[in-house]
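What you see is the complex with one protein chain gone and the rest in place.
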Amino acid sequence: MSLSALLPPITLMTSLLAAVLIFATPEHRSGLRTTINLTAALIKLLLVAIMVWGVFQGVDYHLTFTMLPGVAFTLKADALSVMFAGLSAILWLLTTVYAVGYLEDSPNRSRFFGFFSLCVASTMGIALAGNLFTFLLFYEMLTLATYPLVVHRGTVEALRAGRTYILYTLTGGAVLLVAIAWLHGLVGDLPFRQGGHFQQAASDLETPLTLIFVLLIAGLGVKAAIFPLHGWLPQAMVAPAPVSALLHAVAVVKAGAFGIVRVVYDIYGIESVAALGLLEPLAWLAAFTILYGSVRALSQADLKRRLAFSTISQVSYIILGISLFGPIGTAGGLVHLLHQGIMKITLFFCAGNYAETLGIHRVDELDGAGRRMPGTSIAFTIGAFGMIGTPPLAGFITKWTIASGAIAANMHWAIAVLLLSSILNAAYFLPVVQRLWFREAVNDWPHERFWGRLETSAWLFWPPLITALMTIMVGVLASMPFSPLSWAELIAAREYLP
Amino acid sequence: MITAWLMAGLLFTPLAWAVLCLLLDFSRGRLVSCLGITVQVLVSLGLWVAVAREGGFLYGLGGWEAPLGIELRVDGLAVTFILLTAIVAGACGLHASVYLAPDNAWYRYFWPLFWFLWAGLNGVWLGGDLFNLYVGLELLSLSAVGLVALGGGINALRASLRYLLAALLGSMAYLLGVALMYGQFGTLSIAGIASLLPETQALVGPGMAMALMLSGLALKTALFPLHGWLPPAHGIAKSPVSALLSALVVKASFYIAARLWLEFGHELGSTAVAQLIGGLGGAAVIWGSWLACRQSQLKQVVAYSSVAQIGYLFLLFPLTFAVSDTASLQAQQGMTLQVVSHALAKAAMFLAAGNLILATGSHQVAGLAGVSHFLPFSLFSFGLAGVSLMGMPPSGGFAAKWMLLQASLASGQWWWIVVLVAGSLLSAAYVFRIYQASFVAKTGVDDFYHPPGSLEVIPLLLALMSLGLALVAEPLLSVMALSLETGGAP
Amino acid sequence: MMPVLVPAAVLLPLLFPALALVPDSGRIMRYGLPLLPLPALTVALLSGPGWTLELPYLLNGGVWLLDELRRVFLLLTACLWTTAGLYAAGYLHGEHLRRFCAFWGLTLAGNLGLIMAGDIASFYSFFALMTFAAYGLVVHEGSPQALRAGRIYLVMAVLGEMALLAGLIFSASEAQSGMLQDLPPAIAEAEHRDLILGLLITGFGVKAGLPLLHFWLPLAHPVAPTPASAVLSGAMIKAGLLGWLLTLPLAETALPQWGTVMIMAGALASIGAALIGVCQQQAKAVLAYSSISQMGLITIMLGVALADPERAPVIIPVIGLYALHHGLAKGSLFLSAGLSIPAHKQERWLMWALITLPGLALAGLPFTSGAVAKLAMKEALAPEALELGPRALLAPLISAGAIATLLLVLRYLWVLHKHTRTAPNHRAVLMGWLATVLISLLGFWLMPWNLANAPGFLPSPYELWKLGWPMLTALVLAWMVSRSAPGTPSVPAGDGIVLIERLASSIGTGVLRAPTRPRMTRGQKPSYMNLFGRLREILEAKERQFRQGMGLTMLLLVLLLSLL
Amino acid sequence: MTPSLLYAFAGAGLCGIGMFGFIQLRHLLRKLLAFNLIGSGTFLVLVGLAQHGQGPDAVPQALVLTGIVVSIAATALAIVLIRRYFHLSGHTSLEADDSDSGQGGAE
């Protein structure tokens, strides 16, 4: 067993091991815990970086062993996996830093960080899964690892949210299980493969394949918060900010979207999905979700809930992108996977900062907060503009690419959807930004805390700024080698030119 | 030769320790039993390895061969269950040795009963003789009843009486079936009957016998709607005892039923019977899970969960009858995985529940508020076991469900998928109900009793085993699939 | 030199937002304001047109370049921002200083960058940056009016950006290229040509103040700080114009319908804006309408260029010239709106003269930039050179436009006169204003607005009359109006938007603030809950029966199994 | 129809009677007796059925002996439990106060 086979499991283990160690760490040893956390996150980042380089060079990271009769447990790193893995590795590091600051002096930190690492381990597993079965494994693990984070506060709302969350995700997981089992029974164990497996779908399999596809999308759509399966997401907002950030930016919703990407490209193959006539409905569904999420976000007074509905809308961009037949749309969808993650995590970090530093939860309490917390507010502004799709930020690159893909795929209505959604994005983000900067501060914040020189704790201050900087950089330097866009284009090229 | 020693050790140890412990009080019995558990685990492991290496064999007790004497059937499945028993029972024993208060006089009788129970289990796993299985079942039932009743109050007595009556009725029905079988075939060996069946013309008698035996065993396994005795008994017993009962004892009677079905089912079964039993199993899944959601007491939740989980096992019947060999094999594998994973998970769950009850001093689910803050460790094992019950990957429960799903798909009996999915969702509902209760924020100080570390570690280990079962399912299944090698008897 | 200076031209202003994070940096920033556009100014002045700078990692592959047209715009922008920056350094007072400077820097960077951008993505990025950052300038004062103006600005800007984005994406896909220069030919050939054109014209039209897209202008200008209004009206409006020039297929194919539409729109703007403008009560609102009116004239030129590809190469430089002239003059006028009039009589006269001169230049006063621009325009739109439906209308339109221009200037002076305060001016304010006026009056002649057969500095007598009569007409009109109707009718700034706002708010209260759904009160469970509870009871009773009737159940099972 | 078979049929009858009693009776001791009746019936079937063909058969006789011991053990155990239950609760049947224990065991 060579190193190239071991690298994926080792990467997985870093956070798994971290989780175990953190669970074992006594509650009061926060220094030790932080050290474990950060060390693991850094090591993971390093390992993922190595894999990114390796995948670029064409190294085959692949580990497989039979788990159940006819079912293999497969870990492998291809271009798509390292993309997602890279995203989670980077954002894990930042979120960990952030969470350390956010949860300072709050109870149950070992539990929190333990499950947090577990969550990341699952995400990593989702990224590195080499077939649907392995994917399912980590997908469900993610569900479970997230629950304690959602209900972390233990309040009535948190518990209710946890219940909703679990209801949705487990049902989705069950549907997914059925679909995967069915597919497995039909055609056996399918590893993820560029171009998919059903280029020439046998005509007698058409009906079951269509049904399975619908089930798969329904199962994955719960996490990806596709309408009407999105109900858990806004409720899950009661979780602490780092969790919301993680849920929305990296782990949960992206897991769903990533799964859909895998199903469409690496299981079915985009051609066969198109041939089955499933691409267009998927695109319509995504489009509707985009608009629905945006419209709902408009009327949310709670900042995090607004962000949550925004997520519902934004994640469907990914779906929309991948359901546009053609390499450009694909690249757009994939790049949004990364970009949206970076932008949304920025916004959630900021929302958390407002909550933690000033005790602000509602949009209308934000008046003038920009003056009190300029760094955070700048990050928020950048994130918001990124979401709107203002150039040259990350969101612009995405929208541009997806829209170009829509034209290439001759689906012009998608552009209308994109534009309408951008307008709606602006409509719910700009008022927030406006309040931040241009309203007079009441100077009477609900729960102000002082941290000395910086506007807030340094642990809280830097992560959003870094991600905001990333939001700018991935947009501005979109054509650089190894940038998300070029990476997504690489994947798309491989997908369409077998 | 080594297998002969191992077999002798396997049969001898539990019985001998039972007598030995009878002579000692609880504390000394504890020491002795720990030694015995070690021996037994090692022997079981050795036997498992031996069978995994060289294949199974028949073991004629007293040197007598089948029709006249009693032959034990030492195949892959049997030794796997023996190993499972060793692990689970060993864990429960160790847990009990700390959990039970040594100053209660009647607990001295715990150890003998415990060891007899173990002996009965081994007897059932290995048994190849219908009547011998009856005796083994009785050994099991009576020791189980004894354990439930041990030192109990009115409710414990009521539960154990109910349990005893059910067990006796079940045994008697089974014995009646055995009588008919013997009358028809003149032999008691399962293998012998199976080989004679295809040539038999008149199937009325054997059919009736099969019906009697299956019903009796269903009663002892607590198949819906015959499950009434189980929740009170399992809920009221001491936690290590509940763990033993739920994890292993009910499986024994199911194991016999499954063996009978697989051996005789082709001739004596019918689609209607298969579907009826499967339907009852499906109903059990839904019914048990639903009631588990409704219970206010922690252990009742776990007990009803057993009712539900047992239901899954009975899906074996329709999924192996008149289907392709692949589907049948998948169903059998699913069933064995379900037995193993449920045994591990349920034992872990009951032990953890015991810890939680010990810690909170309350039997109520609502009493768990704040537990996740002050006692995360105890809760953790409970949670992990719950994960397996829900059938979440990579637990054994998941592997089992996966195989059953595959089997349903391969046999075209898609309706069982509905049962499987609904069951796992419902089980998630009751498991998360408990999590949720434990996450309720409780202000104030830590006024919980903190159980000693050894109590906490045991369920955790069991839960972890159950959780990781799917990862080693393939090698495990390959051992389980080992059938008998002819002439392997020593 | 160039690879350093060009990025520096954009990056230097971008430093400001970062600097704003440092506490107590307000002073440095304040006096840094005029320095920000200097690298860009250097580029515009020193480098010849024709250089290209490739930035392959930028966005979809960035190319920055400077050609003749861009150079004119860059020069205008850099000059105006420099002087306005100087003005601002004096004008600003402590409150929210850093915030203002940050947005100033951002807007500036966008404005400069979009001019130099050669690829679509950079262009659009800088355009958007400018658009959104300018919001910060508009609402700087924080008054309710400012916030309202800002809101309207933002709504329209977002709509415009989206139209623009769509148009650019469409055309870029048609062109299969990310370069701006590839767009016009591709659009000319495009399948969805009309859609693309409509989107682009609308998108840029918001910035350029096209009628019905102009609402934000008269609202934003009065409330914005004076230097911001100056750059808003002088430089940023021109960005929309530049966008048109760069993307529309002006010299590619004849688009008579679109040309006519643009001419009509321009005519409507130039005259309608004047009519509304003279009814304004605020000096800067008058100027805003004047800008709309002037942009209307330019739109007419553009329309002609659209309709007549032969003529386009002649017209485009004229548009550039006109833009330069208007930008500088309008900048001066706006800056003058913030002045206080010195008490000293001679100084006062001098000041009024200097305030008036750019206004007259705007109206085409001989020996000013306005004269050159007006004449060049008349030349370019000479009916005999055109092959166009409404060509006969053009001359009267232009004349009417000229009359309107002067009327507006007079109105501005009148309003300004009524509202002036007597106070000493901050030195920087004065310098900034003076510099603008001087550049407008004198510097203009030194600028590289290379125009083939440009009208000379000294107009011929015939041309003098051509320039003169509309002005005289306007003066007469103004005199008559001021005599006959002392109370001018007042039209709210932003005209049409007021109606729209009212409509929107009535709809909004109807839709968005619909009464919340009546919530279920506790304890009053719906009937299906009762049903559920009943079912639950039944099932639980069954469970007890199962427990008690075990024997019977078992017996029945036996029977069932054996019978089956 | 040999006498042995007659025993077997009698056993079947006993089983039926016992079964009815087991279902119908509430008193625990009676229930236990009914169970013993079933047991006896079963033993009769076991012995009678096996011996009707080839004459005396030692194996079923031995089985019945074993079965009797087991059932005696069980009966004795049941009686002990019943007596203790009766002493503690004063009830002679399980259903007497079953309704309150529907949810389980806490007292």
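To keep things simple, chains are lettered A, B, C and D as they appear, and every chain counts its residues starting from 1.
FYI, a contact is a pair of C-beta atoms (placed from the backbone, for glycine too) under 8 Å apart; a residue touches a chain by one contact, two chains touch by 3 or more.
We take it that contacts and distances are computed from a predicted model.
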Choices "MnhB subunit of Na+/H+ antiporter-like protein", "Heme exporter protein C", "NADH-quinone oxidoreductase subunit N" or "ABC transporter ATP-binding protein" - which one is the UniProt name of the chain not shown: "MnhB subunit of Na+/H+ antiporter-like protein"
Contact set of the excluded chain (shown chains only): B, C, D
Option from B:44, B:80, B:143 or B:438 whose C-beta touches the chain left out: B:143
Omitted-chain contact residue, chosen from B:2, B:35, B:204 or B:418: B:204
Chain not shown, touching residues in chain D: 5, 8-9, 12-13, 15-17, 19-20, 23-24, 45, 49-50, 52-59, 61-63, 65-66, 68-70, 72-74, 76-77, 79-81, 83-84, 87-88, 105-107
Interface residues of chain B (partner: the chain not displayed): 4-5, 7-8, 11-12, 15-16, 18-19, 22-23, 59-64, 67-70, 104, 106, 109, 112-113, 116, 119-120, 123, 131-132, 135-136, 138-139, 142-143, 145-146, 149-153, 155-156, 176, 180, 183-187, 192, 196, 199-202, 204-205, 207-209, 236-239, 354, 357, 361-363, 490
Contact footprint on chain C, counting only the chain that is left out: 552, 555-556, 558-559, 562-563
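Keep this in mind: only the chains that are shown with their structure count from here on.
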Most centrally placed chain - per-chain CA mean versus overall CA mean: A
Separation of chain A from chain B, taking each centre as the mean of its C-alpha atoms, in whole Å: 42
Centre distance in Å when chain A and chain D are each reduced to the mean of their C-alpha atoms: 65
Intercentroid distance (Cα basis), chain C paired with chain B, Å: 78
Per-residue multi-chain contacts in chain D, two or more chains: 22, 94
Residue ranges of chain B touching chain A (in the complex, touch as defined): 329-330, 333, 372-373, 376, 380, 387, 390, 392-394, 398-399, 401-403, 405-406, 409-410, 417, 421, 424-425, 428, 432, 435-436, 439-442, 470-471, 473-474, 477
Touching residues on chain C, where the partner in the complex is chain B: 536, 539-540, 543, 546-551, 553-554, 557-562, 564
In the complex with chain B, residue positions of chain A that touch it: 23, 65-71, 73, 107-108, 110-111, 136-138, 140-141, 143-144, 147-148, 151-155, 158-159, 162-163, 166, 170-171, 173-175, 177-178, 181-182, 184-186
